[in-house]
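Excerpt of the complex: some chains, original placement.
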Amino acid sequence: MLIEFGGTRVLCAASVQDSVPRWRRDSGLGWVTAEYAMLPRATHTRGDRESVRGRLGGRTHEISRLIGRSLRAAIDFKALGENTVQLDCDVLQADGGTRTAAITGAYVALADAVTWMREKGLVKGDPFVTSIAAISVGMVDGEARLDLCYEEDVAAETDMNVVCTGDGRFVEVQGTAEGQPFDRAELDALLDLAAGGCAELARLQSEALGA
Amino acid sequence: MLIEFGGTRVLCAASVQDSVPRWRRDSGLGWVTAEYAMLPRATHTRGDRESVRGRLGGRTHEISRLIGRSLRAAIDFKALGENTVQLDCDVLQADGGTRTAAITGAYVALADAVTWMREKGLVKGDPFVTSIAAISVGMVDGEARLDLCYEEDVAAETDMNVVCTGDGRFVEVQGTAEGQPFDRAELDALLDLAAGGCAELARLQSEALGA
Amino acid sequence: MLIEFGGTRVLCAASVQDSVPRWRRDSGLGWVTAEYAMLPRATHTRGDRESVRGRLGGRTHEISRLIGRSLRAAIDFKALGENTVQLDCDVLQADGGTRTAAITGAYVALADAVTWMREKGLVKGDPFVTSIAAISVGMVDGEARLDLCYEEDVAAETDMNVVCTGDGRFVEVQGTAEGQPFDRAELDALLDLAAGGCAELARLQSEALGA
Amino acid sequence: MLIEFGGTRVLCAASVQDSVPRWRRDSGLGWVTAEYAMLPRATHTRGDRESVRGRLGGRTHEISRLIGRSLRAAIDFKALGENTVQLDCDVLQADGGTRTAAITGAYVALADAVTWMREKGLVKGDPFVTSIAAISVGMVDGEARLDLCYEEDVAAETDMNVVCTGDGRFVEVQGTAEGQPFDRAELDALLDLAAGGCAELARLQSEALGA
């Protein structure tokens, strides 16, 4: 599925395997993992291809790990059984917030994959314990803003990515001072804004899944 | 630009740099190069990401080289001046003939880039000496067929990729016996079919470019 | 310098170079960067050496980036001039909180290096805009705890790393739900605890630097 | 065995293993694979060693794949049984046409290896369905020429490598316009010339094998 947030477009796909990584075998538990990548022309200035350089950059590694960790919070691995869902998030066009768009879209791809697994009888019960959505917020000119585009992102003093469950709890909170350090009041304002944004996204995901 | 051939979808993008690789500096000549890649979910069964494995596979290398070589045949490097056009061909969905779709689409992306360069005054004259299109043909059940989809490709006894100029000459001919070796009559039939297919593609390219 | 937090021991060293990375040249600005690594026997069970595997793991990359980003918040790059300080944080023994110990120790190493640079006349004014310290906090059995050791870390439902300036503002907040997602009240309790811990660390750093 | 074509010298060796790659196990079928490499001083100007650079170049990959594919056309894998023949083609001295010399020599090495396997009782029947030879042809100064040496290769407008079976059918046809695109008449002339050259090579191979 293709998720679009303003000028950001991320292709999210889920692949199902009826086995788990070696370290998890015979545990009765499933696994969810993710890989994130950016096409070289997704950004305004062409970036090098990581496959050509022969190494994943630190940023790619970090975001792949974040997506996997976030989506695993949605799943009861016992109910999933010894199956692995591999999520691929490929950014076709980037205009800020690619990692949060990837998480939000990956949830929908994961939900589709699980529905397919249930239809095929690969999974018995419902492995979802919650839905997952993510959003980026930031302080721009002293004001908390939702879902920054690239220009705002560059200008932001603080950049925060928040991953929430469908019932409004936090799975991941990552706030970074790009310019000035931020105080507690600013942090609180950002968290409030993000929680509201995630609730709205959860509603849109639910619609997209025809629930 | 996105090129679609049946179930095959390739995203082709051109990036312009006002410099050339080190070995070509101060020659007054330009350069065109290409990188081809497949998203892990482009194929029916998910493939490994080459960036994760840390190496480009031989197939990727080979196709990237073919695309670059083919497109360079379209260009008068003196007229291009010391500029480089980098072509990126990313396969979003694969259903046979990805390399020939990539070449055909890359020509359009290259033509757009050159138009932009001329508007910006980066290039004076017309660096194109011809247009370039490519098609795959093959022998299936003893019959020459055009533009094989994945199932036909697998079943083909012979698989041939042909790159032609707009005026019907050959830039590259690559025929491979997958099953039975092929005789001269079969080779001639495949070449006739491919030449006709490329002529039709040249017409479509010309339309797409609004010429 | 060697920093010890309970059973965690990290060797932090700063190296000074009178130049900056290529992309920052002729800007008049300095740079601070960091590399984090763990000796194979730092953990209870021996880990593979990343130099032998030929790749940095995602975790190593991520922590190196976090340390560099955090320490850069302490510095006025104009006052530093076109010099680079490279911070090396090598974990000799790990018992929870290695990344926060590394940041706290790296600040002291950085402060020592800057003092040396000022004595040598490499730096004129005071490039420090603040001090930096970091701590890990977590929810264990429903209770907010400071500076988790390895056993607590494993048992924690939520794990949070907080980087603060000497005047109590935030540079980085990274909270991750390991088990249950956390609600706003828990998040607030963790932030309060972390802010207090960082203030105490800032005092200890100041003592160590003989201020 | 050492094959010499003018100034080109390629060392071709076959190694036999009584197993097949994992993906082919329990199929009852054998496998043939090849690796091509050039000593750094094979060319006039010393090239870098690929083992030192830590990556195979695209050209090496491409030629290794071509050699393996070509030789597999000679073999009935059922008759070979679950054995693998690994062909190594190392260019000691290069003066044009190294890939076609490698294929022609590798066939002789493969035939020797199969004879040895039959003597040892590893193979029952005759796994050869045909012999394989290869030659390079090209248009130089508007004329079709056989087996180009390095100087001719550089000057060639079109370079074509052709792999034929002993009974004159085609296994692989790879024609590339280095300078001017080529028309159908030129292509036909090159194919005629190559077919004749391969027939002569097949005769020499047969002599070398004492048949």
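Note that the chains take the letters A, B, C and D in the order they are written out, and that residue 1 is the start of every chain.
Here is the rule we go by: a contact is a pair of C-beta atoms (placed from the backbone, for glycine too) under 8 Å apart; a residue touches a chain by one contact, two chains touch by 3 or more.
Because the structure is a prediction, the values reported are computed rather than measured.
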| item | value |
| --- | --- |
| Complete complex - number of sequence copies, 4 represented | 6 |
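Following the convention adopted for this analysis, only the chains that are shown with their structure count from here on.
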| item | value |
| --- | --- |
| Required minimum of steps from subunit A to subunit C, each step between chains that touch | 1 |
| Shortest contact path, subunit C to subunit D, counted in steps | 3 |
| For subunit A paired with subunit D, centre-to-centre distance based on mean C-alpha positions, whole Å | 49 |
| Cα-centroid distance, subunit B relative to subunit D, in whole angstrom | 26 |
| Subunit B: positions in contact with at least two other chains | 54-56 |
| Chain-level touch network, classified as line, ring, star, complete or other | line |
| Touching residues (chain side subunit B, partner subunit D) in the complex | 55-59, 61-62, 64-65, 69, 73, 130, 160, 164-165, 168-177, 180-184, 187, 191, 195 |
| Touch list for subunit A against partner subunit B, complex | 11, 13, 15, 35, 37, 39-41, 46, 49-52, 54-56, 60, 86, 88, 90, 92 |
